[in-house]
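Below: the structure, in C-alpha coordinates.
Just one protein chain is left out here, and the rest sit where they should.
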(Lines give C-alpha, C1' and ligand atoms only; values in the text may rest on other atoms or scores of the structure.)
Protein backbone atom coordinates (compact mmCIF):
# COMPACT_ATOMS: atom_id res chain seq x y z
CA UNK A 1 0.00 0.00 0.00
CA UNK A 2 1.10 3.53 -0.68
CA UNK A 3 -0.06 6.16 1.81
CA UNK A 4 -0.63 9.78 0.83
CA UNK A 5 -1.77 12.70 2.98
CA UNK A 6 -3.03 16.14 2.05
CA UNK A 7 -4.01 19.06 4.26
CA UNK A 8 -5.64 21.82 2.21
CA UNK A 9 -7.29 25.15 2.83
CA UNK A 10 -10.93 24.86 1.78
CA UNK A 11 -12.74 27.89 0.33
CA UNK A 12 -16.21 26.60 1.28
CA UNK A 13 -17.28 24.54 4.27
CA UNK A 14 -19.34 21.39 3.83
CA UNK A 15 -23.11 21.83 4.01
CA UNK A 16 -25.60 19.92 6.13
CA UNK A 17 -25.07 18.64 9.63
CA UNK A 18 -24.34 14.93 9.36
CA UNK A 19 -21.31 13.90 11.35
CA UNK A 20 -20.11 11.38 8.78
CA UNK A 21 -20.83 9.70 5.47
CA UNK A 22 -19.34 6.81 3.53
CA UNK A 23 -19.58 6.02 -0.17
CA UNK A 24 -18.08 3.44 -2.52
CA UNK A 25 -16.45 0.09 -1.99
CA UNK A 26 -12.90 -1.21 -2.08
CA UNK A 27 -12.69 -3.31 -5.21
CA UNK A 28 -10.60 -3.40 -8.34
CA UNK A 29 -10.93 0.01 -10.03
CA UNK A 30 -13.09 1.31 -7.19
CA UNK A 31 -12.57 3.02 -3.84
CA UNK A 32 -14.33 3.94 -0.63
CA UNK A 33 -14.47 7.45 0.76
CA UNK A 34 -15.16 8.12 4.44
CA UNK A 35 -16.00 11.72 5.35
CA UNK A 36 -16.01 12.94 8.96
CA UNK A 37 -16.96 16.45 9.96
CA UNK A 38 -14.45 17.19 12.71
CA UNK A 39 -12.01 19.84 11.43
CA UNK A 40 -12.01 23.65 11.38
CA UNK A 41 -14.41 24.90 8.70
CA UNK A 42 -11.66 26.11 6.37
CA UNK A 43 -9.58 22.94 6.42
CA UNK A 44 -9.93 19.66 4.54
CA UNK A 45 -7.59 16.73 5.05
CA UNK A 46 -7.46 13.75 2.73
CA UNK A 47 -5.64 10.55 3.66
CA UNK A 48 -5.28 7.89 1.01
CA UNK A 49 -4.21 4.25 1.15
CA UNK A 50 -3.87 2.99 -2.38
CA UNK A 51 -3.03 -0.32 -3.99
CA UNK A 52 -1.67 1.47 -7.06
CA UNK A 53 1.82 2.79 -6.34
CA UNK A 54 3.42 5.84 -7.95
CA UNK A 55 0.37 7.97 -8.70
CA UNK A 56 1.04 10.71 -6.13
CA UNK A 57 0.97 13.47 -8.73
CA UNK A 58 -2.40 12.36 -10.08
CA UNK A 59 -3.89 12.21 -6.58
CA UNK A 60 -2.46 15.66 -5.85
CA UNK A 61 -4.25 17.12 -8.88
CA UNK A 62 -7.55 15.33 -8.20
CA UNK A 63 -7.84 16.27 -4.53
CA UNK A 64 -6.77 19.92 -5.08
CA UNK A 65 -9.37 20.28 -7.82
CA UNK A 66 -11.98 18.66 -5.56
CA UNK A 67 -11.33 20.94 -2.59
CA UNK A 68 -11.25 24.03 -4.81
CA UNK A 69 -14.55 23.26 -6.53
CA UNK A 70 -16.68 21.54 -3.88
CA UNK A 71 -17.73 22.39 -0.35
CA UNK A 72 -15.26 20.30 1.60
CA UNK A 73 -14.22 22.56 4.49
CA UNK A 74 -14.31 20.91 7.91
CA UNK A 75 -14.02 17.41 6.50
CA UNK A 76 -11.51 14.76 7.37
CA UNK A 77 -11.64 12.51 4.31
CA UNK A 78 -10.15 9.03 4.34
CA UNK A 79 -9.83 6.88 1.24
CA UNK A 80 -9.15 3.19 0.70
CA UNK A 81 -8.39 2.77 -2.96
CA UNK A 82 -8.42 -0.39 -5.04
CA UNK A 83 -6.77 1.29 -8.01
CA UNK A 84 -9.56 3.56 -9.24
CA UNK A 85 -9.14 5.89 -12.21
CA UNK A 86 -9.05 9.65 -11.51
CA UNK A 87 -12.57 10.18 -12.86
CA UNK A 88 -13.92 7.50 -10.51
CA UNK A 89 -12.10 9.15 -7.61
CA UNK A 90 -13.59 12.55 -8.49
CA UNK A 91 -17.06 11.00 -8.78
CA UNK A 92 -16.84 9.30 -5.36
CA UNK A 93 -15.54 12.47 -3.69
CA UNK A 94 -18.47 14.42 -5.16
CA UNK A 95 -20.90 11.70 -4.00
CA UNK A 96 -19.33 11.88 -0.55
CA UNK A 97 -19.84 15.61 -0.05
CA UNK A 98 -23.41 15.30 -1.38
CA UNK A 99 -24.11 12.50 1.07
CA UNK A 100 -22.83 14.33 4.13
CA UNK A 101 -25.08 17.27 3.14
CA UNK A 102 -28.21 15.09 3.06
CA UNK A 103 -30.72 15.85 5.84
CA UNK A 104 -30.49 13.48 8.81
CA UNK A 105 -33.38 11.11 9.22
CA UNK B 1 -1.05 -43.89 14.59
CA UNK B 2 -3.49 -46.06 12.68
CA UNK B 3 -7.17 -45.95 13.53
CA UNK B 4 -6.85 -49.35 15.23
CA UNK B 5 -3.93 -48.12 17.35
CA UNK B 6 -5.89 -45.04 18.31
CA UNK B 7 -8.99 -47.01 19.30
CA UNK B 8 -6.91 -49.49 21.29
CA UNK B 9 -5.18 -46.70 23.18
CA UNK B 10 -8.43 -44.79 23.75
CA UNK B 11 -10.48 -47.76 24.93
CA UNK B 12 -8.42 -50.39 26.76
CA UNK B 13 -11.65 -51.61 28.37
CA UNK B 14 -13.01 -52.57 24.99
CA UNK B 15 -15.03 -51.20 22.16
CA UNK B 16 -17.42 -52.30 19.45
CA UNK B 17 -16.64 -50.02 16.56
CA UNK B 18 -17.23 -50.82 12.90
CA UNK B 19 -15.81 -49.15 9.86
CA UNK B 20 -18.08 -49.33 6.84
CA UNK B 21 -16.43 -47.71 3.85
CA UNK B 22 -15.33 -44.32 5.10
CA UNK B 23 -17.74 -44.28 8.04
CA UNK B 24 -16.98 -45.15 11.64
CA UNK B 25 -19.71 -46.09 14.06
CA UNK B 26 -19.95 -47.87 17.40
CA UNK B 27 -19.67 -47.75 21.16
CA UNK B 28 -16.91 -48.11 23.69
CA UNK B 29 -16.30 -48.24 27.44
CA UNK B 30 -14.54 -45.38 29.22
CA UNK B 31 -11.99 -46.03 31.99
CA UNK B 32 -14.64 -45.15 34.59
CA UNK B 33 -16.89 -47.84 33.14
CA UNK B 34 -19.29 -45.44 31.44
CA UNK B 35 -20.22 -45.80 27.79
CA UNK B 36 -19.22 -43.47 24.95
CA UNK B 37 -20.55 -43.32 21.41
CA UNK B 38 -18.01 -43.19 18.61
CA UNK B 39 -18.62 -42.08 15.06
CA UNK B 40 -16.73 -40.38 12.32
CA UNK B 41 -15.20 -40.34 8.90
CA UNK B 42 -11.93 -42.04 8.03
CA UNK B 43 -9.42 -42.85 5.28
CA UNK B 44 -9.19 -39.22 4.18
CA UNK B 45 -12.46 -39.46 2.31
CA UNK B 46 -14.51 -36.47 1.17
CA UNK B 47 -17.75 -35.67 2.99
CA UNK B 48 -20.70 -35.57 0.60
CA UNK B 49 -24.47 -35.74 0.91
CA UNK B 50 -24.48 -39.55 1.31
CA UNK B 51 -21.95 -39.58 4.15
CA UNK B 52 -23.34 -36.53 5.95
CA UNK B 53 -26.88 -37.90 6.10
CA UNK B 54 -25.66 -41.20 7.59
CA UNK B 55 -23.57 -39.48 10.26
CA UNK B 56 -26.38 -37.06 11.14
CA UNK B 57 -28.83 -39.97 11.34
CA UNK B 58 -26.50 -41.73 13.74
CA UNK B 59 -26.25 -38.63 15.98
CA UNK B 60 -30.03 -38.29 16.01
CA UNK B 61 -30.41 -41.97 17.00
CA UNK B 62 -27.99 -41.44 19.87
CA UNK B 63 -29.82 -38.36 21.13
CA UNK B 64 -33.19 -40.11 20.82
CA UNK B 65 -31.93 -42.99 22.95
CA UNK B 66 -31.87 -40.46 25.79
CA UNK B 67 -28.71 -41.80 27.38
CA UNK B 68 -26.86 -38.47 27.42
CA UNK B 69 -23.53 -40.22 27.08
CA UNK B 70 -20.54 -38.54 25.46
CA UNK B 71 -20.01 -38.69 21.71
CA UNK B 72 -16.53 -38.93 20.19
CA UNK B 73 -16.25 -37.79 16.58
CA UNK B 74 -13.16 -39.18 14.82
CA UNK B 75 -12.07 -37.21 11.79
CA UNK B 76 -9.69 -38.08 9.00
CA UNK B 77 -11.30 -36.67 5.89
CA UNK B 78 -10.67 -34.68 2.75
CA UNK B 79 -12.80 -31.59 2.13
CA UNK B 80 -16.47 -31.60 1.19
CA UNK B 81 -17.08 -33.70 -1.93
CA UNK B 82 -16.69 -31.40 -4.89
CA UNK B 83 -19.16 -32.70 -7.45
CA UNK B 84 -22.05 -31.56 -9.54
CA UNK B 85 -24.32 -34.18 -7.97
CA UNK B 86 -23.61 -33.12 -4.40
CA UNK B 87 -24.23 -29.46 -5.16
CA UNK B 88 -27.32 -30.25 -7.24
CA UNK B 89 -28.78 -32.06 -4.23
CA UNK B 90 -28.00 -29.20 -1.85
CA UNK B 91 -24.77 -30.24 -0.10
CA UNK B 92 -24.81 -27.14 2.11
CA UNK B 93 -28.01 -28.35 3.77
CA UNK B 94 -26.56 -31.80 4.44
CA UNK B 95 -23.35 -30.44 5.96
CA UNK B 96 -25.27 -27.92 8.07
CA UNK B 97 -27.67 -30.62 9.13
CA UNK B 98 -24.78 -32.73 10.42
CA UNK B 99 -23.31 -29.74 12.26
CA UNK B 100 -26.73 -28.94 13.72
CA UNK B 101 -27.14 -32.54 14.89
CA UNK B 102 -23.84 -32.35 16.79
CA UNK B 103 -24.66 -28.93 18.24
CA UNK B 104 -28.13 -30.02 19.32
CA UNK B 105 -26.75 -33.23 20.82
CA UNK B 106 -24.61 -31.03 23.03
CA UNK B 107 -27.62 -28.88 23.92
CA UNK B 108 -29.43 -32.10 24.87
CA UNK B 109 -26.73 -32.99 27.37
CA UNK B 110 -24.21 -35.06 25.40
CA UNK B 111 -20.57 -34.09 25.68
CA UNK B 112 -19.21 -33.95 22.15
CA UNK B 113 -15.49 -34.32 21.54
CA UNK B 114 -13.84 -34.17 18.13
CA UNK B 115 -10.59 -36.02 17.55
CA UNK B 116 -8.76 -34.91 14.44
CA UNK B 117 -6.29 -37.70 13.72
CA UNK B 118 -5.71 -37.17 9.98
CA UNK B 119 -6.63 -34.57 7.46
CA UNK B 120 -9.73 -32.45 7.15
CA UNK B 121 -10.56 -29.37 5.17
CA UNK B 122 -13.09 -26.68 4.43
CA UNK B 123 -16.76 -27.71 4.65
CA UNK B 124 -16.00 -31.20 5.95
CA UNK B 125 -13.96 -29.76 8.81
CA UNK B 126 -16.72 -27.28 9.72
CA UNK B 127 -19.48 -29.90 9.64
CA UNK B 128 -17.64 -32.45 11.81
CA UNK B 129 -14.65 -31.50 13.96
CA UNK B 130 -15.50 -27.81 14.35
CA UNK B 131 -19.11 -28.60 15.36
CA UNK B 132 -18.03 -30.49 18.48
CA UNK B 133 -17.87 -28.97 21.95
CA UNK B 134 -14.16 -29.64 22.34
CA UNK B 135 -11.80 -30.38 19.47
CA UNK B 136 -8.52 -32.16 20.12
CA UNK B 137 -5.94 -33.48 17.70
CA UNK B 138 -3.14 -35.99 17.45
CA UNK B 139 0.33 -34.95 16.31
CA UNK B 140 0.53 -35.16 12.54
CA UNK B 141 -3.08 -34.13 11.98
CA UNK B 142 -3.51 -31.82 9.03
CA UNK B 143 -6.40 -29.37 9.24
CA UNK B 144 -6.72 -27.01 6.30
CA UNK B 145 -9.08 -24.62 4.67
CA UNK B 146 -7.34 -25.02 1.35
CA UNK B 147 -4.03 -26.59 0.43
CA UNK B 148 -1.18 -24.24 -0.45
CA UNK B 149 -1.07 -25.06 -4.20
CA UNK B 150 -4.78 -24.20 -4.57
CA UNK B 151 -4.27 -21.14 -2.42
CA UNK B 152 -1.38 -20.10 -4.67
CA UNK B 153 -3.64 -20.36 -7.71
CA UNK B 154 -6.39 -18.26 -6.17
CA UNK B 155 -4.17 -15.58 -4.63
CA UNK B 156 -1.87 -15.55 -7.71
CA UNK B 157 1.15 -15.81 -5.43
CA UNK B 158 3.84 -18.48 -5.72
CA UNK B 159 3.98 -21.28 -3.16
CA UNK B 160 7.38 -20.00 -2.03
CA UNK B 161 5.96 -16.53 -1.40
CA UNK B 162 3.03 -18.03 0.51
CA UNK B 163 5.38 -20.18 2.60
CA UNK B 164 7.45 -17.11 3.46
CA UNK B 165 4.32 -15.19 4.50
CA UNK B 166 3.15 -18.19 6.54
CA UNK B 167 6.30 -17.83 8.66
CA UNK B 168 5.04 -14.45 9.83
CA UNK B 169 1.48 -15.40 10.78
CA UNK B 170 -0.56 -18.50 11.68
CA UNK B 171 -3.70 -16.92 10.27
CA UNK B 172 -3.92 -18.41 6.78
CA UNK B 173 -1.64 -21.36 6.10
CA UNK B 174 -2.80 -24.94 6.61
CA UNK B 175 -1.44 -27.01 9.46
CA UNK B 176 -2.01 -28.20 12.98
CA UNK B 177 0.14 -25.59 14.74
CA UNK B 178 -1.72 -22.77 13.02
CA UNK B 179 -5.13 -24.17 13.93
CA UNK B 180 -3.97 -24.50 17.56
CA UNK B 181 -2.63 -20.93 17.60
CA UNK B 182 -5.89 -19.53 16.24
CA UNK B 183 -7.84 -21.36 18.95
CA UNK B 184 -9.62 -23.94 16.82
CA UNK B 185 -8.01 -26.92 18.51
CA UNK B 186 -8.16 -27.08 22.28
CA UNK B 187 -5.19 -29.35 22.82
CA UNK B 188 -2.86 -31.67 20.92
CA UNK B 189 -2.60 -35.00 22.66
CA UNK B 190 0.63 -36.81 23.41
CA UNK B 191 0.67 -39.93 21.24
CA UNK B 192 3.47 -41.48 23.27
CA UNK B 193 1.19 -41.69 26.28
CA UNK B 194 -2.04 -43.69 26.63
CA UNK B 195 -4.96 -41.78 25.13
CA UNK B 196 -7.64 -42.99 27.54
CA UNK B 197 -6.63 -40.67 30.42
CA UNK B 198 -6.24 -37.78 27.98
CA UNK B 199 -9.81 -38.34 26.79
CA UNK B 200 -10.99 -38.60 30.39
CA UNK B 201 -9.33 -35.23 31.12
CA UNK B 202 -11.19 -33.59 28.24
CA UNK B 203 -14.48 -35.05 29.44
CA UNK B 204 -13.75 -33.57 32.89
CA UNK B 205 -13.66 -30.05 31.47
CA UNK B 206 -16.64 -27.97 32.46
CA UNK B 207 -19.09 -27.67 29.61
CA UNK B 208 -19.81 -24.14 28.57
CA UNK B 209 -19.24 -21.23 26.32
CA UNK B 210 -17.50 -21.22 22.96
CA UNK B 211 -13.97 -20.31 24.09
CA UNK B 212 -12.18 -20.56 20.75
CA UNK B 213 -11.96 -16.79 20.31
CA UNK B 214 -10.44 -16.38 23.77
CA UNK B 215 -7.95 -19.22 23.10
CA UNK B 216 -6.97 -17.61 19.80
CA UNK B 217 -6.30 -14.31 21.56
CA UNK B 218 -4.31 -15.93 24.38
CA UNK B 219 -2.22 -17.95 21.94
CA UNK B 220 -1.67 -14.93 19.71
CA UNK B 221 -3.04 -16.47 16.52
CA UNK B 222 -6.31 -14.56 16.43
CA UNK B 223 -5.84 -11.41 18.43
CA UNK B 224 -8.92 -9.47 17.41
CA UNK B 225 -11.88 -11.85 17.06
CA UNK B 226 -12.87 -12.20 20.72
CA UNK B 227 -12.50 -8.48 21.39
CA UNK B 228 -14.57 -7.46 18.36
CA UNK B 229 -17.36 -9.94 19.17
CA UNK B 230 -17.46 -8.74 22.80
CA UNK B 231 -17.59 -5.12 21.70
CA UNK B 232 -20.53 -5.78 19.38
CA UNK B 233 -22.42 -7.44 22.24
CA UNK B 234 -21.68 -4.49 24.53
CA UNK B 235 -22.70 -1.90 21.91
CA UNK B 236 -25.89 -3.79 21.09
CA UNK B 237 -26.79 -3.95 24.76
CA UNK B 238 -26.23 -0.24 25.35
CA UNK B 239 -28.05 0.63 22.12
CA UNK B 240 -30.96 -1.58 23.14
CA UNK B 241 -31.26 0.17 26.50
CA UNK B 242 -31.12 3.58 24.80
CA UNK B 243 -33.84 2.54 22.37
CA UNK B 244 -36.05 1.41 25.23
CA UNK B 245 -35.58 4.40 27.46
CA UNK B 246 -34.66 7.13 24.99
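Going in written order, the chains are labelled A and B, and every chain counts its residues from 1.
Rule of thumb we're sticking to: a residue touches a chain if its C-beta (ideal position, glycine included) is under 8 Å from a C-beta of that chain, and two chains touch if they have at least 3 such contacts.
In this text, contacts and distances are computed from a predicted model.
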Given the choices "Biotin-independent malonate decarboxylase subunit beta", "Stage 0 sporulation protein KE", "ABC transporter permease" or "ATP-binding cassette domain-containing protein", state the protein name listed in UniProt for the chain not shown.
"Biotin-independent malonate decarboxylase subunit beta"
Write down which of B:7, B:38 or B:91 is the residue touching the left-out chain.
B:91
Touch with the missing chain holds, among B:4, B:67 or B:108, for B:108
Missing-partner contacts on subunit A, residue numbers:
1, 20, 22, 25-27, 30, 32, 34, 36, 49-51, 78, 80-82, 105
The missing chain sits against subunit B at residues 49-50, 53, 56-57, 60, 63-64, 80, 82-97, 99-101, 103-104, 107-108, 122-123, 125-127, 130-131, 145-146, 150-151, 153-155, 157, 165, 168-174, 178-179, 182-184, 210, 212-213, 216, 221-233, 235-237, 239-240, 243
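Quick note on the criterion: only the chains that are shown with their structure count from here on.
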Hey, how far is the Cα centre of subunit A from the one of subunit B, in Å?
45
